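Quick notes on the structure that follows.
Note that one protein chain of the assembly has been removed; the remaining protein chains are unaltered in position.
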Amino acid sequence: MAIAFDRDRGMAMLSLMVRSRLFEQKVEALFSSHEMHGTTHLAIGQEAVHAGVSPALDPNDWIVTTHRCHGHTLAKGSSVEAMLAEFFGLSNGLAKGLGGSMHLLDLEHHNAGSSAVVGSGVALATGMALQLKRMDSPNLVVAFFGDGASNRGVVHESMNMASIWGLPVLFLCEHNLYGMSSCADEMVSVDSIAKRGVAYGIESSSVDGNDIEVVYAAVQDAAAYIHKEGKPYLLETKTYRFSGHSKNDQRVYRTREEERVWSQKDPIKILRDRMVSRGHLTEEEFKRLEVQEQAVLDDIAEHLIKQRHELTLDEAYSYMYADGGSR
Amino acid sequence: MAIAFDRDRGMAMLSLMVRSRLFEQKVEALFSSHEMHGTTHLAIGQEAVHAGVSPALDPNDWIVTTHRCHGHTLAKGSSVEAMLAEFFGLSNGLAKGLGGSMHLLDLEHHNAGSSAVVGSGVALATGMALQLKRMDSPNLVVAFFGDGASNRGVVHESMNMASIWGLPVLFLCEHNLYGMSSCADEMVSVDSIAKRGVAYGIESSSVDGNDIEVVYAAVQDAAAYIHKEGKPYLLETKTYRFSGHSKNDQRVYRTREEERVWSQKDPIKILRDRMVSRGHLTEEEFKRLEVQEQAVLDDIAEHLIKQRHELTLDEAYSYMYADGGSR
Amino acid sequence: MRKLSYREAIREAMVEEMARDEQVVVIGEDVGCYGGCFKVTPGLIERFGTRQVIETPVSEEGLVGVAVGAAMMGMRPIVEIMYGDFSTLAADPIINHAAKMSFMTAGQVSVPMVYRTPMGSGTGAAAQHTQSLEVLFTNVPGLKVIYAATPADAKGLLKSAVRDPGPVIFLEHKLYGTEDIVPEGEYTIPIGQADIKRQGTDVTIVTYGKTVFTAFEAAQILEDDEVSVELVDLRTLRPLDTATILASVRKTGRVVVVHEAPGFGGFAGEVIAQIVEDPATFAALRAPVARVCGKELPTPFNKTLEMQLPPSPHAIVDAVLALFPSAV
Partner (left out) sequence: MRKLSYREAIREAMVEEMARDEQVVVIGEDVGCYGGCFKVTPGLIERFGTRQVIETPVSEEGLVGVAVGAAMMGMRPIVEIMYGDFSTLAADPIINHAAKMSFMTAGQVSVPMVYRTPMGSGTGAAAQHTQSLEVLFTNVPGLKVIYAATPADAKGLLKSAVRDPGPVIFLEHKLYGTEDIVPEGEYTIPIGQADIKRQGTDVTIVTYGKTVFTAFEAAQILEDDEVSVELVDLRTLRPLDTATILASVRKTGRVVVVHEAPGFGGFAGEVIAQIVEDPATFAALRAPVARVCGKELPTPFNKTLEMQLPPSPHAIVDAVLALFPSAV
């Protein structure tokens, strides 16, 4: 199923994963130093899924993401500056500081945003696909959701509707083994969420979510299926989040040993090593890549911390639906 | 899979189906003549499921039914008088006239009642099973639901929980081809709802719901499995409602031809003919059975119409939780 | 002048809007050949086809979520939910998503959706099919909430709701057969304007939805007592036409607020708060404010009991007369 990236594609994907990793680490640091408030959900370890999905699709395909949405948003092409600005709550953020880290959206890049109500975004994505189909659009919608979300009833309802109506939805399950502290082994009644496709007559497959070449190929195959058959597809990617669920998570629900085992399947390492062995990359180049990405990131963050322009309350009110409620 | 009833069992099951059929017809007549108000959902045509489930189980097994609950309630052993009284809204009804035809319950007969919110009863049944298991009860809970209800998210959530916790629930899907006017072919994304068991690691099967010997055997097998494995089971029974969805249904959504074809699979006729051919029944005896059941029913109805004792508003208030709300 | 039933008026509004804009789509359970649970949508699928009439499975949360997603992409869905009680199932897509989308995205995404559902008792359908749950929505910034009583109001307000850029909750009563005059041709009624259904000088009755008719009856009975009632039909609950309420109460000095939902925690509280918060209106009050609302009970199946739940004309009359102690 996997495809072997050529050098250019490999470099692009590797850069994206590195950017995502460094971005998350930066966010973690900014939280620890209280430069940022609220909460955040890092996707360190899941880069092969985050970077492997949207680049494999048409740029005009839509995504609906989750609370763990930074990587998805980067992979769709959003500017690091507009993202970080949103995390800082600034008026040049993706949602002018009103949404925050759980609600990144970027219409220009066909990212419709995310629901912070776990699973609810799947219905929105299904509805978007309904309208795309009605309007004879050639595009599809990716509905990201986690193993935890897979147990929400609304996911069932959405998959059933997508199936009976033949909607262009790619149900993209990021199975990272945990929903907050609860292990899928104890919460999900089936060993592979892909099996749930059977319940809806939806074609499905389960792939290694830490191998970006596998993810990329599976997504392209799924998209081809969706277009050819006029039906939805369920793709499960098995991965692991190295980070805690959100800030302050002590990870008491799993062992350091389990984490160590998974760390050997670091998606960045996998692609890097493969590219090195293919002669597409030297250790040198990789170091340089990291340094470059880090520098860009640091610059942007520093710059944003300095010039914090925030919306006023009056400006915020202006984004309510016309006439909606009084003050 | 089917078992052949001996004469006694056959007579008991046939009587129950006939009682159910006549009961429904009586209710229909009483509605037409405006002796009853509100709405009602008849199960004419589905008698093999209604009569075939509870009698195959331990009397202490519980049921949670649906809006289409008359037959289930009869099969659990409730008195026709207490049922009809409930339909009339009388104080000697199963719920003293406060519940009505969609909310029959009878604790003495281990009928926990029904939800009129399609599908929601499945969660209640699952919770009851959780408590039974906690208390080391040897009994199980039957969660009745329809093909329409199968698309509610709460059914998905409940099946997942029942599976991971190994709860004694018999998910009993009454697939009668329609949810109100909508045909399962267009609304349910899979040709057999039993297939949805795969999505939860729940054993399942699909049987002819118009053959009571088949239903009876399948239910006993399912119960044996539940007890032996300590796991839930999903049993789909394929049947057809001859009646409209509720009163005043013109049945514009299906053809008279389809109805005619199904009428040949009338569950009462199937068992009757089989018993006749086995020499367990004569046409005479069957006629007598009908006449007898009808007479009992007519008597009860007539008697109830005469002496209508209803709760007062003060009495009704007394059934609110202590201290709940003021007047 | 022609008369239409409440049902026909709502249907006509949908037909006109669907013909005007192909993005207007009716979505719900059994809204096709069956014509909807309360027969408001017959003929729509025959005329507009499955591109504008979408029948869904029994999946209230999912189908409303789907409507929200479709609206984000330019559809203007009119969702029909069979019974207002099932709004409990659709509360997440409406409250957490539709209502907040424009704000959370700083105006980049909007959800031009209408959510139609009937409320109230009187049908013998018992506790789970007869509630009046408008307060699920009235405390949510970002939602508009309409509850029209008459056919003419329902038609004009539904057309405005369809054209509104945001999510609108459009509540209906179950007296779908009620006939009344409906203007010919195209018209809309602005969201957020109350209507004085009856002019009067001695007491203001504020209400909405089905109890507009009950209050009207009460007003007629009160004529015999020589009490002149001004009847304010709110028509829209959110945003509320506070100016019209206050002007009426300042004129009459007395007010009774009526609705079918149980009084405790009901919408009447908001109306009363608006009145007594306003210094001039507070000063003009000549009697305490009164409420006549539904009883604090789930709906009993028994008809005799069910009929005692909502406000009766006589309960309203009594409440009004109690505001004139000298006259009694």
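To keep things simple, chains are lettered A, B and C as they appear, and every chain counts its residues starting from 1.
Keep in mind that, in the parts below, a residue touches a chain if its C-beta (ideal position, glycine included) is under 8 Å from a C-beta of that chain, and two chains touch if they have at least 3 such contacts.
In this text the structure is predicted, and so the values were computed from the model without any measurement.
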TODO: For the chain that's been dropped from view, list the shown partners it touches.
DONE: A, B, C
Open item on the list: Looking at the full complex, which residue from A:S15, A:S137, A:S182 or A:S205 touches the chain that isn't shown here?
Closed with: A:S182
Open item on the list: One chain is left out of this view; which of A:G10, A:G71 or A:G148 touches it in the full complex?
Closed with: A:G148
Task: Touching the absent chain when the full complex is considered, from C:R76, C:R116, C:H173 or C:R238 - done: C:R238
- [ ] Looking beyond the chains shown, say which of C:A91, C:V109, C:A247 or C:A315 touches the absent one.
- [x] C:A91
TODO: Out of C:M72, C:A127, C:V206 or C:L231, point to the residue that touches the absent chain in the complete complex.
DONE: C:A127
Open item on the list: Residue by residue, what part of chain B touches the chain that was omitted?
Closed with: 64, 95-99, 103, 105, 107, 112-113, 115, 117, 120, 122-132, 134-135, 153-154, 156-158, 160-161, 164, 311, 316, 318-326
Task: Chain not shown, touching residues in chain A - done: 37-39, 86, 89-90, 95, 97-103, 115-119, 148-149, 151-153, 179-182, 186-188, 252-253, 310-311, 313, 316-317, 320, 325-327
TODO: Just the residue numbers, please: which parts of chain C touch the chain that's not shown?
DONE: 61, 85-86, 88-89, 91-92, 94-96, 99-100, 103-104, 126-128, 131, 133, 135-136, 138-142, 237-238, 240, 261-273, 276-279, 282-283, 285, 287-291, 295-298, 300
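Here is the rule we go by: only the chains that are shown with their structure count from here on.
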Task: Furthest chain, CA centroid comparison against chain B - done: A
Task: Distance from chain B to chain A - Cα centre to Cα centre, in angstrom - done: 46
Open item on the list: Centroid of chain B to centroid of chain C, CA atoms only: how many Å?
Closed with: 36
Open item on the list: So the centre of each chain is just the mean of its C-alpha atoms; given that, what is the distance between chain A and chain C in Å?
Closed with: 41
Open item on the list: Using the touch definition from the top, which residues of chain B touch two or more other chains?
Closed with: 151-153, 186-188
- [ ] Would you mind listing the residues of chain C that make contact with two or more other chains?
- [x] 56-57, 59, 61-62
